[in-house]
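With one protein chain held back, the other chains of the complex are shown just where they sit.
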Amino acid sequence: MTRRRWNAVDAVVVVALMAALVALATVALADRSARPTADEQAHDIAASLHCPVCKDLSAADSPAPLARQMRAQIRERLADGAGPAEIRQEFVASYGTSVLMSPPDHGWGRAVNLAPLALLAGAALVGAGVLRRGLRSPTPEGPNGEALQLDDESRRRLEDALAQLSREEP
Amino acid sequence: MAHLGQAGLVIALVLAGYGAVAAFLGGRTGRPAFVESARRTSFAVLGVVVVVNAAMLVALLGDDFGIRYVAENSSQGTPTFFKVLSLWAADDGSLLLWNLILAGFIGAVAWRFRKSHPPTYPYALGVLFAVQLFYLLLINGPARPFATLAAAPADGRGPSPLLQNHPLMAVHPPFLYLGFIGFTVPFAFGIAALLAGPGSDQWVTLIRRWTLAVWCFLTIGLSLGALWSYSVLGWGGYWAWDPVENVALLPWLVSTAFLHSVMLQQRRGMAALWNLVLVIAAFALMTFGTFLTRGNVLTSIHAFTESGVGPAYLGFLVVVLLGGFGLVAWRMPSLRSPARLDSVLTREAAIVGNNVLLLSATAIILLGTTAPLIVEAVSGERISVGRPYFENALAPVLFLLLLLVGTAPMLPWRATRRSRRLAHLRLPVGVASVVTVAGAFAGARHIEAAAGFGLAALVIVTNGQELLAGVLRARRRHQRGALRRGGRRYGGLLVHVGLGVLAAGIIASSGLGEQSEVTLAEGQSVTFGGHELRYDGLTTTREPQRTVLTTRLSVTDGPGAATELLTPRLNLYPAASEPIGSPSIDRGPVWDLYASVIGLQRNGESATFRLYHNPGVNWVWVGALLMVIGGLTAGWSRRRVERMPHGQPDPRRERVPAGIGAS
Partner (left out) sequence: MATRRRTQVWAMGAVAVAVVMVTTVLGFGLGHRGALASGQFVQRPAPTFVLPGLDRRAESTVRLAKLRGHVVVVNFWASWCAECRSEQAALNRTWQRFRDSGVVVVGVNFQDAAGDARQYAATSGGSYPVVSDSDSSAALAYGIRGVPETYVVDPKGRLVDRFVGPVTYAQLSRRINDVLSKGDR
């Protein structure tokens, strides 16, 4: 099988891909350097806290009156100059750590926070192991473990059949 | 009615017990008489359970408040439509529906195999009856829907206000149940294959279509739940990462992984052990989900009333886990099939990747949902795991999955003609790049949004391109049959396209919208989301079961433009201490304008509104719909048996890998 030569369409696609990567980098930089407005900060803090009187909704999402008052209080505290961590801590002092929507970053909470990454990495390792094991045994085996060989005629028929198969089958 | 129902349940219990015994005996001894008897019993059980459900329905419609369930969940003032819905509104009643659907599935299996059946069939039937037995024991034991009250009250309490607010309550639970309970069938055949011994891996072929149908039901059920949450609950979102929502998602993820890895077993004879593990895991997760929902372990909007069923579900879960995985462990040596891969750039490798990602997502969601429980059990510390955690943890998995779905359909089975395949990716990558740039310009604030749109576009164009090419090729050659033959592939491609649309919707609605809370006096306007909204006043309507306060918000885009009317409502139910809000939504192709009223002052002279401008929510529904259509298409395909030149049956028909050298 000879390699295809590069042509104009390929070039256009590569340029588009480069542009996309540049765009992503720009967005990331803009995001990083942008200072959140007071409203955005208040929303972020409220979104990280449970609404105390509802099930599973955050203080930002909940329509309950107490949640509204929580949001108002957060805005007030921000205007007073308190930082997000301080404001969250105040609510933790009143309601306990379970008012936070994510586990705190120490002790067991930290383990829970790091677990998803560990799970993904673990699964990826297992998958890689499966792939490696599969790659290492390319010779097809018969039921008794003997190696099977194909003659050229069979191999050609096989490749034709496979090509037709993959064209219309999943 | 109570006596009829009670008696019927006992009869069904006895019949199911007999059916289980007969089926297992039939499997052990090989005598067809037992199997036939068990088969007939399944129809009998179905009939009895239908009658029992009808009895409860009659009791509900007839306001028979002597029955405790009717008194607690219905009232004279409840509209007939919602009286019918009360059948599955609460724990005990919904167990009736559960048993009905389970009996229905067993009957369907009995019907499907009435002419001929595979060797694993008796054991499968036995397992199905055993599961039915458990649920009938439950409904005859701790959860008794037909329990009577000593003194029948004059009127019932009525259904929970939240549950009678919207007709979507009619369809969300039944589809969800069809999806959940349906997993019993693949599970039963998997266990039967384990019991029957090695060499019986035809079970995968048998139940592929069943699993696909169940997957479709579950997809519909989950989508309806999200739709209900969005359109009815009024908080502007569709998925709250509620523990009950999460556990419903787990079997869906595992079954999606299963539907892919089934292809490995059917085509290459690999992953036999793994498929069994997956199918048992799907059923176990479903049982675990039932335990969590009904066993009163966590509180949630779905929480059913206090009942003694928790320990029963836990016991059943333990049996399922020990029995299922124990059997797998026992049979493990004889089940391991050699994995053969030609290269990493093959469909087989992509399926391994698919399983890795989907099962990571399953593990993450499972861990997040049970973490508060585990941490409290081990250390006494109380933590909470909510939406930000799940969104952050699953975003990378979603993105990797989209990348995979956007490139894998190009990959061949085994390695051939790689460079030509890569050329097909040019258009999708080009379009995806353009979309990413456009997204960045259009104001995607975060890198995840821009990248996510690009990946979603990649998925849609790759799979759409393949789909279109296949359909056009078939039409050009006037091969009508080709469409049906390739239904499995085209269905799969369509599901992927749907996934791309769904993902775009999820990314758009997770943080690109805006929301605002505003108090308006009558006649006052506010500018929001590019529209002008004016509060026009309040109307009060009295209905038999509730009082409805409707606020009117007129929406204009500018002077002279057409006016839309949004009517968010507050519903006052006598049973509820607080009013239940109903939002009003103006849906558009990209943006939804969503309003809910959360407070009224001075009899409606002023009102407090929550306003949302949500992009992409409708893409979520469209994407889900496409996925379901794709799933149905994939299940509908049928492949003819084609004859090879020298009279052997087409090797494509054979699922077991034959010795290639024999010709």
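First chain written, first letter: the chains are A and B, and each begins at residue 1.
Please note the rule applied: a residue touches a chain if its C-beta (ideal position, glycine included) is under 8 Å from a C-beta of that chain, and two chains touch if they have at least 3 such contacts.
It should be emphasised that the depicted structure is a prediction, and the values quoted were computed from it without experimental measurement.
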Among B:Val10, B:Ala33, B:Ala147 or B:Met332, exactly one should touch the missing chain; which is it?
B:Met332
Give the residue, chosen from A:Leu66, A:Ala79 or A:Ala111, that touches the chain omitted from the document.
A:Leu66
Looking at A:Ser48, A:Ser62 or A:Ser98, which residue reaches the missing chain?
A:Ser98
Of the residues listed, B:Leu373, B:Ala442, B:Leu565 or B:Val590, which one is in contact with the missing chain?
B:Leu373
Those residues of chain B that touch the unshown chain are 243, 291, 295-300, 310-311, 314, 317-318, 321-322, 325-326, 328-330, 332-333, 370, 372-374, 376-377, 382, 384, 577
Chain A residues touching the chain left out here are 50, 52-53, 55, 65-66, 69-70, 72-73, 90-91, 93-96, 98
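Everything below uses one rule, namely that only the chains that are shown with their structure count from here on.
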Suppose each chain is reduced to the average of its Cα coordinates; what separation in Å results between chain A and chain B?
22
Per the contact definition, I'd like the list of chain B residues that touch chain A in the complex.
234-237, 240-243, 263, 270, 299-301, 338-344, 348-349, 352-353, 355-357, 359-360, 363-364, 367-368, 371-372, 375, 378-379, 381-389, 392-394, 396-397, 412-414, 416-420, 423, 426, 429-430, 432-434, 436-437, 439-441, 444-447, 450-451, 454, 470, 473-474, 482, 485-486, 488-489, 492, 517, 581, 596, 598-599, 610, 651-652, 659-661, 663
Interface with chain B, chain A side, in the complex: residues 1, 3-4, 9-10, 12-13, 16-17, 19-20, 23-24, 26-28, 31, 47-48, 50, 55-58, 61-63, 65, 68, 71, 96-104, 107-109, 112-113, 115-117, 119-120, 123-124, 126-127, 130-131, 133-135, 137-138, 140-143, 148-150, 154, 158-159, 161-163, 165-170
